[in-house]
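Okay, handing you the structure first.
A single protein chain has been removed from this complex, and every other one stays in its place.
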Amino acid sequence: MIKVGVVGGSGYTGSELLRLLVNHPEVEVKVVTSRKYEGKKIWSLHKFLKGFFDLEFKSPDIRYFDDCDLVFLAVPHGEAMRYAPEFLDAGLKVIDLSADYRLDKKTFEEVYEKEHIGYREAVYGLPEIHRDEIKKADLVANPGCYPTGAILAVAPLAEKELIDRVVFDSKSGITGAGVSPTDFTHYPNLHEAIVPYKVTNHRHYWEMVQELGRFQGDIKISFTPQVFPGSRGILTNAHTFLRGELELEEVAEIYERFYDGCPFIRLQDSIRLSYVRGSNFCDIAFFVGTDRVVVSSAIDNLVKGASGQAIQNMNIMFGLDERAGLYFPPLFP
Amino acid sequence: MIKVGVVGGSGYTGSELLRLLVNHPEVEVKVVTSRKYEGKKIWSLHKFLKGFFDLEFKSPDIRYFDDCDLVFLAVPHGEAMRYAPEFLDAGLKVIDLSADYRLDKKTFEEVYEKEHIGYREAVYGLPEIHRDEIKKADLVANPGCYPTGAILAVAPLAEKELIDRVVFDSKSGITGAGVSPTDFTHYPNLHEAIVPYKVTNHRHYWEMVQELGRFQGDIKISFTPQVFPGSRGILTNAHTFLRGELELEEVAEIYERFYDGCPFIRLQDSIRLSYVRGSNFCDIAFFVGTDRVVVSSAIDNLVKGASGQAIQNMNIMFGLDERAGLYFPPLFP
Amino acid sequence: MIKVGVVGGSGYTGSELLRLLVNHPEVEVKVVTSRKYEGKKIWSLHKFLKGFFDLEFKSPDIRYFDDCDLVFLAVPHGEAMRYAPEFLDAGLKVIDLSADYRLDKKTFEEVYEKEHIGYREAVYGLPEIHRDEIKKADLVANPGCYPTGAILAVAPLAEKELIDRVVFDSKSGITGAGVSPTDFTHYPNLHEAIVPYKVTNHRHYWEMVQELGRFQGDIKISFTPQVFPGSRGILTNAHTFLRGELELEEVAEIYERFYDGCPFIRLQDSIRLSYVRGSNFCDIAFFVGTDRVVVSSAIDNLVKGASGQAIQNMNIMFGLDERAGLYFPPLFP
Partner (left out) sequence: MIKVGVVGGSGYTGSELLRLLVNHPEVEVKVVTSRKYEGKKIWSLHKFLKGFFDLEFKSPDIRYFDDCDLVFLAVPHGEAMRYAPEFLDAGLKVIDLSADYRLDKKTFEEVYEKEHIGYREAVYGLPEIHRDEIKKADLVANPGCYPTGAILAVAPLAEKELIDRVVFDSKSGITGAGVSPTDFTHYPNLHEAIVPYKVTNHRHYWEMVQELGRFQGDIKISFTPQVFPGSRGILTNAHTFLRGELELEEVAEIYERFYDGCPFIRLQDSIRLSYVRGSNFCDIAFFVGTDRVVVSSAIDNLVKGASGQAIQNMNIMFGLDERAGLYFPPLFP
């Protein structure tokens, strides 16, 4: 049994980790922290978990983690960098769900406009692309929710250096904005709405540049995020302008080869968020037009876009079947 | 032209008053206040109103209202009592959209657990029941949203003293909870949900007791409110247990007579919130079963449940056609 | 391994059975039927299941079930009665998710207005009430979705013969209306809506009468169903008028005793459909007022209200742990 701890158990990525870890056959959750709820039972905050955990929230003190093999950091960016080095130095493996280790230090500091006070080399935890490095990693930077859907949508074409320009137009469920009420998450503001935000300057953009750039350096990338009236899910349209023409069959072949052996990638002929809801799947469909190829990807932002992918990374880091604890059907409809 | 002011123009009832007053043929909006947004253009906060108002928000100082014939108080309960006496003494008519003047002083103080520091006699502003008193009133207490739908649903039966027991089970759009983000209004908490709250002790209950009690003193009344995933609307089921048996035709006749001459009451054979959305209508349908009569009423909580009814009251107070500025079709679907 | 078949695999209860059976450790799905999709791969219709089943839909011919120990009937009422006797006679256990075997023959024929052409004695499959009979049953009638939530809400009080009158006001997600598009399920008709239907005469009423009547013969029962803007979930308010007065602690004790040993009943202090979404839990909260006790129950209509409960019944019929394959956390939020 892998013994794990969770730093930051009160938010959505924290509670989602707990939801998924409950039934993981090879994991025991030893400690979950929350400064705010220290001393409270986990299920008294996360009532949906009543019956599953008898633990109390602890303060994020490293001595509670003595026992642990791995720690998930489910805290806001800027916070994770305060914890990761200490845990790594104590011999734990670390999976950070924040943005702190996804970019190189210089880019991070520019994009997030803050000094990185605990920088270490990390592996970008997108298993479909970095599986071999993840196997050997001690520190995995779990990808952002938008980059997960966007990068997976076009990586196969980028790897063939086929892309001239790609425009990612993404629509996310509102849980991506976190558990704290704001004007952005206020129900009437999202009712019957599509709300674009950070239209040309969302920070997740830089993960797309970094990861797609590994395959093909000269792709022109654009990205616009939006929220839609729903709790979970990210639907990304990748409007992809190619350097040449491709038939549907050629596209299909490129994707099938690229994703061979990837249990959580499903190539579909139509795309619905309900086909992936609650699951770790990333469904991908492509539509070949006369002007461009549109690749649509669907993920659950809290699973493949966050906590599920973190567990997938853990599985790989510990030599387990990548699917352990994660291979169950989505909640449809 | 009636010259009106609005105290408290930044919330939903305030902006809804503005939406409705724009096209009122007999009204000129002279002043709108907001402490928080003092000095800002109204449309810069309420962007949906761009093109309609060039006013700036003022502080709620009575000197800005010199000009006015009437003031709408669209502030939280406990606040209105600070303004009403001053305006009344200055000769303005006052329509208070808060709870401060709906109940007698003693009941108010018990239910709202605070001293009433500016009590005056007021008329309960439900025109279908108090039209004649509203005509002569200087201070009208605009009813709560839930009581509006609940009282109108069964008043005709109460007036005939036919009711033994009535259970109001109401479902409201979330705008009733106001413009400020809270856990209650946080999108993921209302997504795919029905959330009961104050299940046996909502304060609006006392308006139902007071107003139905005018007709029939011994009705047993129960009330449970809930919010549903929507912005606007209140659907109330009045599960009504009668003292005798009534046929559908008899019920219909009782309602038709009672609401004769009430332009905003529509008796329908089915009930949908979309049939009243954005309008001042209260639709009523009744279903006669072997065990009870269920009367369902539908209103838009911000219109007939708040700002529209306030304007209807204003029309009556100033001798206008009750429908002035309010008689337009709902926004369906 | 229990070998099971599913008759009627194209609808929501059918696909939900498949979703849940995939990960059941003691079950093998041998055959799934659909006249309409005969010969098609299951995953080509239920795309969310891609990767999980390689079976094709069969016609509902008994010879395909040779191998099976149990069959789930997930067909419309009136259809199940055509299949059940044949399967029973062939030695299979049968769990019928339709209404055909829930009521005695006479009541069924009156309520459903059709002749029952294949009547057999069945056990009403609400495990929290009929666990011992289910153990020995060959034919289990899986309860309706509304009755499940309603009966579980007040059974403990009924068993103590404490109830004078109960009014069930229920709100269901729209999947209860099935997979075929109708005016009722047309998106704009449910958008920002609460739609009461069969307000005083829904057929599920008779299951409540039958089952609560086993405990206490003279309860006055009323029931009104509605749909709310969501896919899954049923929230039932049981407005319960007692014969005497009870303190909160007494109510709590009654419920705790009654549901002792019931792994899928959770007593909560607040109620949210998101606390049970996708799971087999029935959450119950009670609110003791001066006029009545309101008991609110929350279930997922497709799980505890249909397919999950069917599997719970199967577990009991085959001597497995009642929780097998079903004891995982809900999908929150």
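Going by the order they are written in, the chains are A, B and C; count residues from 1 in each one.
Definition applied: a residue touches a chain if its C-beta (ideal position, glycine included) is under 8 Å from a C-beta of that chain, and two chains touch if they have at least 3 such contacts.
Model, not experiment: these values are computed from the prediction.
The hidden chain, counted over the whole complex, makes contact with A, B, C. Interface note: of C:V29, C:L49 or C:L190, the residue touching the hidden chain in the full complex is C:L190. One of C:S34, C:N142, C:T175 or C:T200 touches the chain omitted from the figure, and that residue is C:T175.
Hidden from this view is one chain, which touches subunit A at 165, 167, 169, 171, 173, 188-189, 191-196, 199-201, 220-222, 224, 226, 228-233, 235, 237, 239, 241, 271-274, 277, 287-292, 294, 296, 333. The missing chain lies against subunit C, touching residues 12, 174-175, 179-183, 185-188, 190-192, 229-231. On the side of subunit B, the interface with the absent chain consists of residues 12, 15, 18-19, 22-23, 46-52, 175, 191-192, 231, 263, 266, 268, 270, 272, 274-278, 281, 328-333, using the contact rule stated above.
Simple rule for what comes next: only the chains that are shown with their structure count from here on.
Closest chain to the protein centre (all Cα atoms averaged), using per-chain Cα means: C.
Note: centroid distance subunit B to subunit C, computed from Cα atoms, is 39 Å.
Inter-chain spacing, taken between the CA centroids of subunit A and subunit C, is 35 Å. Centre-to-centre, using mean CA coordinates, subunit A is 46 Å away from subunit B.
Residue positions of subunit B touching 2 or more other chains: 188, 191-192, 229-231.
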